[in-house]
Every structure is written in C-alpha cells, then in structure tokens.
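Removed: one protein chain of the complex. Kept in place: all other protein chains.
Our next item is chain A:
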C-alpha cells in the first residue's frame, strides 16, 4: 500500500515535469557578450523597476560567440530573445540562424566601448603603438625580408622607450568579441606596417598577422576581465587587455597605456582619436516580438536618452554614448522593426 503511494507520487511529479514546457514565458531572456553584460543588466534592472507590467529581464553571459550561437538555436520559449554582442554578427552566424528558423533579426547598435591596455599600477608605464603590440605577441616577425620566430623577450628590446620588463601579454580568448577588435584595430595595423607583410595576399596575410606566439608570453583568457586582472595580480610584468569600463572601475590597481600617444577616455574614444574602439550591439529575434511581453519596449528603453545618453546610468558604467543623430536613426529602426538583410 505504502509503496503504491510512493509510485503515485513519483508518477505525479514526473507528470508535472512534462507539463512544464507547455507554460509560456513572460520574462525576456538575454545572453551573450560579457562586455555588454553590465550595461544590459543595468537596463534590465531599471526596466523591471520602471515598468510594473513587465518582469525584469534575465541576462546571461557566455561571450559574443556563445550568445549568438544560443540565439541561433531556433525560435521558441526555450531559446533566448536577445543576443548581446561586442561585434557585428558574422555572415556565417546569420546563415546558421536562418538555417534554424531564425530568419528575422533586428540589429540594434547602442553605443561604443574602448579597449585599453593596462598594467599593474606598480609596474612600468607603457606608451604603445600598434607595431609594439604586434611585435610583442606575434608568432613570427619580418626581419630583413625574412620571417623569423619572434625573438623578443623584453619590451625594451622592441623599443627603448618601453619599460625594461618581461613581455607577458594577456589577451581575451577567441570566444570574445573583444579579441576580434584587438586583432583588427591593433594587431593588423601593426603587422601591416612592414613592407614584407604588405606584399602578402588575403588569407595568408590575415593568418600571418593573427598568429600568436606559443612560448607562454601571450596568455589567452576565456573568462571575463576579472580573470585578466587576477593574472596581473599574480604577474607584475603582465600587460592586459581590458574594456574601458572595467579599467575605469579598477583605476586604483591599474594604469592605462596610451596608444599612439592618446590616453583612452570617454572624450578621446567618442571623438575617434583613440584608435581601439568598437560599436556594441544587441540582436532581437523578431519572431519573439509580441510573444514575449516587453521585448520592443526593452529595446526602446535601452536606446532612450535617459538610460543610454550623456549623464545616464550607462554612461556612468562606462558606455560611450552615440551621437544624437545616430541614436535617432537606431530608435526609428527599432520602432519600425527593420530587419537585417
């Protein structure tokens, strides 16, 4: 008798578990870039607090690539609604989206972010150029018309103006959108300053420039900036790649390097003077608009002057706001639900 009761209870709990998927979701689900996560979380929280009719959206991380992969898994309540990304979606990602039924995607650009090189406050001061960074991190470098394995072990060997300390470069892993910007805005310009590289063609050139040395002097970090910071805590000589906002909140421990003699700041990045910056995006699944309550409202709230403009909470958190004209364009695109081609 007792046993039958237990069996009944088990059957009931199993039934409950199977009944679950039938329930619709009323909370917006977001995932993606860890650079965008702080901004997205602030907006989500303020959104939940400002609109009593909507629930507070849930924001996950996983890197731009991870977020977009989840985003492209399909349409339905068990998939995410918005992917945060610190780079534009790649054509192959869009293709995989379409193959899985995510045919309608709205792209929203919401601001800019600077990428900075920072070292520990008690280490040497860096005034970098893209060429320095390339020479420090490349697997092979051109020397007298030939490609040789990277011989540099100290920064001062690259350029006498750099501090005399071991080369240890801590860069984001390839799952991060930041890595792509780092390669595109720093490594490539530095790499292409050599005539030998200029002579190379297409893919061979990209592969040559992107190859990083494997003798342990370049450390790839798959996690977030806290992990990069922990590396710097352990190794005084390490130079790390951070987002401007992360550096900004840890100014007491870190000192920032100039790139081409420009100090990264809100002003120099929004004026374009500081070379290493990138736009930040989020992508909305159009099929979920109207099904998951508040999706379009969230996007509009994100783009509003009050949340993402000058003097807003997002700016305080380190986002570089867009100009008024650009903002107006994006807002109208969101309102009309303009899809990606």
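The rule we apply is simple: contacts are C-beta pairs under 8 Å (C-beta built on N, C-alpha and C of every residue); 3 or more make two chains touch, one makes a residue touch a chain; residues count from 1.
By our rule, contacts and distances are computed from a predicted model.
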{"item": "Undepicted complex member, UniProt protein name, chosen from \"histidine kinase\", \"Phosphate transport system permease protein PstA\", \"Xanthine dehydrogenase family protein subunit M\" or \"RNA polymerase sigma factor\"", "value": "\"Phosphate transport system permease protein PstA\""}
{"item": "Residue touching the undisplayed chain, where the options are A:80, A:141, A:186 or A:289", "value": "A:80"}
{"item": "Sole residue of A:71, A:208, A:225 or A:282 that reaches the chain not shown, by the stated touch rule", "value": "A:225"}
{"item": "Selected from A:56, A:96 or A:304 as touching the chain missing from the view", "value": "A:56"}
{"item": "Touching residues on chain A - with respect to the absent chain", "value": "2-3, 6, 9-10, 13, 17-18, 20-21, 23, 25, 27, 29-31, 34, 37-38, 41-42, 44-46, 48-53, 55-56, 58-61, 73, 76-80, 121, 223-226, 229, 245-246, 249-253, 313"}
